[in-house]
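One protein chain omitted, others in place.
Let's turn to subunit A:
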């Protein structure tokens, strides 16, 4: 038995990925959960509009972080500010009592805001927009679409690519008269199509089973999903270039998946996280896709308000996918770059 234990420790010591999962991951999880696992909202971004905007803004409790006032704005403008994600709460002082429009697509923020506004009794009329019953599934389904795309794009793609390496067929492909672009596109396109199909099914089932509204532009949603898919497929390809076995690929893919689940605002609200942790979240592609998918499906937001998130996703797609293709191309045709190869035998 002692020999078995010694052998196991020796193997573990040399398996850096497993060691990372054993030691680094628990510490990361502890820190992340300790700071990020927080449903308590301390600050709600707020705009106050209408003729008494400046006066009412000074009366709001500190929970409502008033970021701007506009005495000239109308009720429609107020709704527009919520739809465009300018603020989570917009207080319209043109009505009596004032009306607070709350963004129901930010579930925890909306719950906190509704509770605080409820304590004011008849002094404020509260209207929760886009998710009036604060139904959890309405917020989760658009985010789940992103999670499923991440799963297919990262884990399934990396496994599929590493399988070629593990069985020796990648070398076979390298010698065949296929251009690296043919191999790369040929390998990735099926996963792109399958992930797109998955996205369509999940979105339709979400709408059909859970009654999640789809208020926005489907074409914009498809564009965002395709851009996001390029990012996660790129991550999958990158993982495959750094893995020799399918087990290694799954390990690394899980390590990229877990922070996205925890820090994208999908489960824990970004507003409740300390700045340092939420910034990690803003570096993750799922965070931006969740913003876009919730914006389009629930709020009916358009390109004019979602473009910053789409630009971030596009930049990530170009960066990650280019790096992935370059690395994969290097693996596929190392000798074509460096070896002196003469085409034909020659006679003296």
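The working rule: a contact is a pair of C-beta atoms (placed from the backbone, for glycine too) under 8 Å apart; a residue touches a chain by one contact, two chains touch by 3 or more; residues count from 1.
What we mean here is this: contacts and distances are computed from a predicted model.
Colleague: If you had to name the missing chain as UniProt does, which of "ABC transporter domain-containing protein", "Aminodeoxyfutalosine synthase", "Extracellular solute-binding protein" or "Neutral metalloproteinase" would it be?
Modeller: UniProt lists the chain that is not shown as "ABC transporter domain-containing protein".
Colleague: Which residue, A:86, A:174, A:207 or A:223, contacts the hidden chain when the whole complex is considered?
Modeller: A:174
Colleague: Counting contacts across the full complex, list the positions on subunit A that touch the omitted chain.
Modeller: 167-169, 171-172, 174-178, 333-348
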